[in-house]
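This part shows chain A:
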Amino acid sequence: MSLLSIDNLQTHFFTSAGVVKAVDGVSYSVDRGEVLAVVGESGSGKSVTGLSVMGLIEPPGRIAGGSIRFDGKEIANLPQAQMRKLRGARIAMIFQDPMMTLNPVLRVETQMIETIKAHRSMSWNKAWAHCRDALGRVGIPSPDERMRAYPHQFSGGMRQRVAIAIALLNKPDLIIADEPTTALDVTIQAQILHLMQQLVEEDGTGLVWITHDLSVVAGFADRVAVMYAGEIVEQATTDGLITAPRHPYSRGLIGSVPSRNVRGTRLAQIPGGPPPPLNRPDGCRFAPRCTFRKQGCEAAQEIRDDVRCWRVADLPALEEVSA
Partner candidate 1 sequence: MVYIIRRLMQAVFLALVMSFLVFAGIFSVGDPVAILIDPEATQAERVRLVAQLGLDRPFHEQYFIFLGNVLQGDFGNSFVYNRPALELILERMPATLELAFASIVIAVVLGIPLGVYAGLRHGSVGSKTIMAGSILGFSVPNFWQAIMLILIFAVILGWLPVSGRGEVGQFMGIHSSLFTLNGLKHMALPAINLAIGHLALVIRLARSGTREVRAQDYIRFARAKGLSEKRIVMVHLLRNILIPIVTLVGMSFGGLIAFAVVTESIFAWPGMGKLIIDSIHLLDRPVVVAYLIVIVMIFIILNLLVDLLYSLIDPRIRLDEVRQ
Partner candidate 2 sequence: MTDVNTLNPDLLEKKPAPERPVWRVIREFRSSHLAMFGLFLLLTIVIAAFLAPWITPQNPYDLRSLSIMDSRLAPGEVGFSGLSFWLGTDGQGRDMFSAILYGLRISLTVGLIACTVALLLGLTLGMVAAYFGGRIDTIVMRLVDLHLSFPPILVALILLAVLGRGLENIILALIIVQWATFARMARATALSERNREYVEAAKSLGLSRTRILFGHLLPNCMPPLMVLYTVEIASAIALEATLSFLGVGLPSTQPSLGLLISNGFQFVMSGQYWISVFPGIALLLLIVAINLVGDRLRDVLNPRNIT
């Protein structure tokens, strides 16, 4: 049994302009100790899926259908009081911008200790020592002093380390990391990535790593789910996806990762942009941008061999494409 399994999740936003189906039938699962990368453009619904798992969807949005099972228990639309007990304790989340995720007017110690106190009773002193150790574990120098500091006294990378330390405080079974390295410098990105990899390995935590940049997770994730316009278009092992992407969109993504291109050739691009969320095509949502589009694509909405493309078997092999 998987640690987290999402099945046909529907998270919709009921706006005055119409219903935005931000997540429209997404299914994926993560096991303990497994790293799943969810890749997609902004607006593809990858973050909303993460927030749905956390029960952090706010009106006008709500989970309109499907199921989210965590450790065998249904948690979609769980009452807030019960959801609160899971959040930060068994499922933790890390957000994109470390400048924004820590409260600017509260000391780091306050923000750490409250996370423990929200879930178990522990003396202040004991909690403090625990938090200090957690800071040390994520590689923050002289944690004793830094506990008393305010967020603005840390650099961006250090703040993200603090956020990671907070996420790990209660030894969660699952961490959802929503582009935690996007806002950081490249060298810091690598450090944070390495740190996360090491920490989840040590604790055997399941990790959902949401990103728009496939190259970030290439050497790190076990499996990859590619999202497009509220749907998952392809799921595969990381190696499988990188060496042999099958869905036309995945192919485009791989093509647009610089390292795969031979020096001197033009970087491949996916023409156009994602469809507006209120006005998506009926059939294949990627069809308008697809290089392999044919008659019938506009009506097709089916999954063949884990790939949301009805013609996946007919598509030319990868080598032919790049040639």
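How these were chosen: all candidates are chains of the complex that A comes from, given by their letters.
Following the convention adopted for this analysis, contacts are C-beta pairs under 8 Å (C-beta built on N, C-alpha and C of every residue); 3 or more make two chains touch, one makes a residue touch a chain; residues count from 1.
Just so we're clear, the structure is a prediction, and the values are computed from it rather than from any experiment.
Any copy counted, the candidate of 1 or 2 that touches chain A in this complex is 1. Of all the residues in chain A, the ones that touch candidate 1 in their complex are 54, 56, 80, 84-89, 92-93, 95-97, 100-106, 110, 114-115, 118-119, 150, 152-153, 163, 166.
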